[in-house]
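Dropping a structure here in structure tokens format, bear with me for questions.
Of the protein chains in this complex, one is absent; all others appear in place.
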Amino acid sequence: MRRRYLIDGQTHDVVVTRGADGALQIDRAGRRISARAEPLPDGRHRLTIDGRDHAVWIASSADSVFVHGNATGAAEVETVDPAAADGHARAGAADALSAPMPGTVIAVHVAVGDAIVAGQPLIVIESMKLETTLIAPRDGRVRAVHFGVGSSFGLKATLVTLADA
Amino acid sequence: MPVFQKVLIANRGEIALRIHRGLKAMGLSTVVAHHAVDAGSPAVREAGEAIELHGPTPVAAYLDIAQMVEACRRTGAQAVHPGYGFLSENAAFARALEQAGIVFIGPHADTIELMGDKVRARNFVAERGFPVAPGAIEEDDPATFVERARQVGTPLLIKPSAGGGGKGMRIVRDPGQLEAEIQAARREGERYFGDGRLFVERYVERPRHIEVQVLGDENGRVVHLWERECSVQRRFQKIIEETPSPALSAQQRRDICEAAAGIARACHYRGAGTVEFIYGAGGEFYFLEMNTRLQVEHPVTEMVTGVDLVREQVRVARGEPLAFAQSDIVQQGHAIECRLYAEDAAHDFRPATGKILCWRAPAGPGVRVDAGVREGQAVTTAFDPMIAKIVCHGATRAQAIERSVRALQDAVLLGVTTNARYLTRVLRHPEFMQGRADTGMLARCADELRFAPGDEDTDLAIAAAVLSDRELLRAVHSVPPMHAAMGAWRN
Partner (left out) sequence: MKRIESRIDTSSEAFRRNHAAMSAIVARFRERMEITRHRRPAHEIKRVRNQGKLLVRERLDLLLDPGTPFLELSALAACEDYDGEVPGANVVTGLGVVSGREVLIHADDSSVKGGVWYTLTPRKLVRMLDIALENRLPVIHLCDSGGAFLEELSGVYIEGGRVFRNQCLLSKAGVPQVAMVFGHCTAGGAYIPALCDYSIIVRGTGGVFLGGPPLVKAATGEEHTADEIGGCELHTQVSGTVDYPADSEAQAIEICREIVAQFKPAVRSFLPERDPEPPYYDPDEIHGIVSPDHKVLFDQREIIARIVDGSRFHEYQPAYGTTLVCGYAYVWGYRVGILANNGVLFSDSSKKAAHFISLCNQNRTPLLFLQNTTGYMIGRNYEMEGITKDGAKMLMAQAGSEVPKFTVITSAAFGAGYYGMCGRAWDPRFIWAWPNVHMGVMGPEQAANTLADVKIAQLRRNGHAPDATEMTQLRRRVYEKAERESNAYFATSRLWDDGLLAPTDTRNALGMALSAAAHAPIADPHYGIFRF
């Protein structure tokens, strides 16, 4: 399987396949190693790379793995999602943010020209006594806000238009 | 003689823990004042008592004098240890405590005030015959400042009078640039400190930072506990400190330490303090400033002298006389402190944040670790990024370096990027190994100190990432064995 890692600002594209005797084969930039891991009683792991043992501490966060080997100290290995990196948000990142239901605008959090980041609240609407906050589907800039506070709109009306940053 | 049983610790992190342990060893009880973000910190957990501070930001809480005094009242603390930073050099705090009848474990407010004003302190020291760098102070006569500055000669250093931490400092090598640089420094001073006053000093080439630990009692007796060298700095921030300094001969060492003790004596210094000097390649040294508190790097002094500085601070604060004479204080062996920072050396030392997932302090002969973190704790940018101090003692400097390297390699801190590997590269750099480091070393050697992971380091890191990626392992093992055995065969 493929993974893209970031270590000390350096990108590494890695291909992982099943190796011999239950080990994994890891290929990157013309380099091939065979690796396996085994937990040790003290909480460390024994990593065996091409037959050589290394006792290391490993801890994982949401998108990084931290590893401490005695010879090298700690390293952070960040996993990069290559598909996400060259596109926008997975759910779709159209320029037009349209109303998921008909309703009324009750708050507008951005103005035309504002730089926005994915996930930032843009506009709050009310429909059927339910408040919904619409968030930015991607990084960019606000090109237009089509309805002001108090305005009503129909289903799938374009509420905010985005432009690239 | 002031008597106290309960001491409020007005600090956080490793120093709060170190002070707590020192006080506890003396049979005193402690109260750790803390902001909610530190509620789970080791100091708060270990302390018998803790009291919460409030503030618009966590830092603001630790700087709130009225709240600290109130915290003492509410907990019945009769003394306050301020640690370093925060309120430790705040004369108003010392006075407020005094008025409330609470002992401030530190020097007199007047001393704090004197040494807190860089210009006054410089004048004070110069007037008493101690060496200061040739210079000119603007407020002595603003009209002639530029002319007087020119007379000092280049290279020179422009400093804001109200400054500290290297902010707003400018080096001038070309006399023609002097006026322009003064204007720029003034603007910076105004921006950083709200005070545009300046002074200039002769700039010492390849300067080394040497400081002397002093200790004075209520009766005006002052001893020094020898020097520390803190030349390994990055943007005026110390990262490695050691004692003894490899720069000094025995005579120079006596001269500089006695000058420091003399300055402390002249200001009737009470408690633990540090006199900082700039030391030039030609052996000349000039007074820089005096820090009227416990220093971050005090453990190296403790390790070579065997003196517990917190204990001595408390004894002096209780009005007890110093328990030893100058001749009792001997430097034994060599000690080095490395400051473990949450920062990313690969990305211009930007602050690193995250949750500490694993923390295993190094241990072994001659290894002391002062840390105030625990696993599960979040490291944020709310405070100073220092996570721990790794202090190693050896019979010789070489042994202390070797132990420091080993200890840094053994220090396991996962979840937050630290400068551990950077520190080991500094320790192993020839300039440091040969005792030639000056304050410009890190900037000068930035390229050599840049980490270039070897293939084997990268292999290990990637193998760890791969083998702890359950989703990846599941995907790899979902390939039928025959297909995996065929590999990327194509017909």
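Letters A and B mark the chains in the order given here, with residues in each chain numbered from 1 onward.
Quick note on the criterion: contacts are C-beta pairs under 8 Å (C-beta built on N, C-alpha and C of every residue); 3 or more make two chains touch, one makes a residue touch a chain.
Everything numeric here is computed off the predicted structure, so don't read it as measured data.
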Chain not shown: contacting residue from B:A92, B:A323, B:A382 or B:A485: B:A485
Positions on chain B where the hidden chain makes contact: 475, 477-480, 482-491
Residues of chain A (touch criterion as defined above) contacting the omitted chain: 1-2, 15-18, 25, 27, 81-84, 86-88, 90, 92-94, 98, 156
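Here is the rule we use: only the chains that are shown with their structure count from here on.
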Chain A and chain B: spacing of chain centres that average the CA atoms, whole Å: 37
Complex interface listing, chain B residues touching chain A: 346-347, 354-355, 357-358, 360, 408-410, 412-415, 417-418, 420-421, 424, 451, 453, 455-469, 472-473, 475-477, 479, 481, 484, 487
Contact set on chain A toward chain B in their complex: 1, 3, 5, 7-10, 12, 14, 16-18, 24, 26, 28, 31, 33, 35-37, 45, 47, 49, 54, 56-61, 64-77, 79
